[in-house]
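Below is one structure. I have some questions about it.
Only one protein chain is missing from this complex, and each of the others stays in its spot.
Our next item is chain A:
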Amino acid sequence: MKPRILELRKAVLDKNDRIAQDLRARFEAAGVFVVNLVSSPGAGKTALLEETIRRLRAHNWRVAAIVGDLATENDARRLARSGAPVRQIETGGLCHLEAELVARQLEGWTLEELDFLFIENVGNLVCPSDYDLGETLRAVLLSTPEGEDKPSKYPPMFHSADAVVLTKMDLAEATRFDRASAVAHIQAIAPHAVLFETSARTGEGIDRWIEFLVARRWEAVTATSAALA
């Protein structure tokens, strides 16, 4: 027996990364803008999504959603009321979504017939940060009752955010939410992220969020067609 060293230099999540890259290529080719929504449980992903889908559909955008939870189809039922096609992934205990789970849900959907696809991840600020789902944009939500320093407590997740969405701004006063402190914590971890302050209940800040999504989609689509030209 002689020991030998094999150089591998391979990402541990290589399999997920490859599937995610394939998904991203499919999404780009089909012109669908994909948003991965992540937050702790109860931060208001579904409420923000309901409002987002409602507004986008009111402007004739074609929207679909995939929602992940450990169990139940409650969120899918809530979102389906918007009239958009919705699919539920019951992870059966898995604490995050993986690219393969998303790929499986896409069967039967014609991506070319969609403008936006929202993936509501499992409520968890730790595990989903490592799993690329092929999304175009990752939005991390932080609700006002959770505390201003959440971004500093969960740096990998917040650092991976393209956008940070403060939710439940209508509760800011009741929870004595310190906006300046929250913004400072977000900027310390994710200076690159675009910040939104919203309330799905009152509609505060939702217009700006919708405008941002539409503008980013436009940028992504024109970048893809320029690359193909």
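Some notes on this structure:
The rule is simple: a contact is a pair of C-beta atoms (placed from the backbone, for glycine too) under 8 Å apart; a residue touches a chain by one contact, two chains touch by 3 or more; residues count from 1.
Please note the rule applied: contacts and distances are computed from a predicted model.
Matching "Hydrogenase maturation factor HypA", "Ornithine carbamoyltransferase", "Peptide/nickel transport system permease protein" or "Diheme cytochrome c" against the UniProt entry of the left-out chain gives the name "Hydrogenase maturation factor HypA". For the chain left out of this panel, the touching residue among A:42, A:83, A:155 or A:203 is A:155.
Among A:25, A:126 or A:174, the one in contact with the hidden chain is A:126. Those residues of chain A that touch the chain absent from the view are 1-16, 94-96, 126-127, 129-130, 152, 155-157, 159, 187-191.
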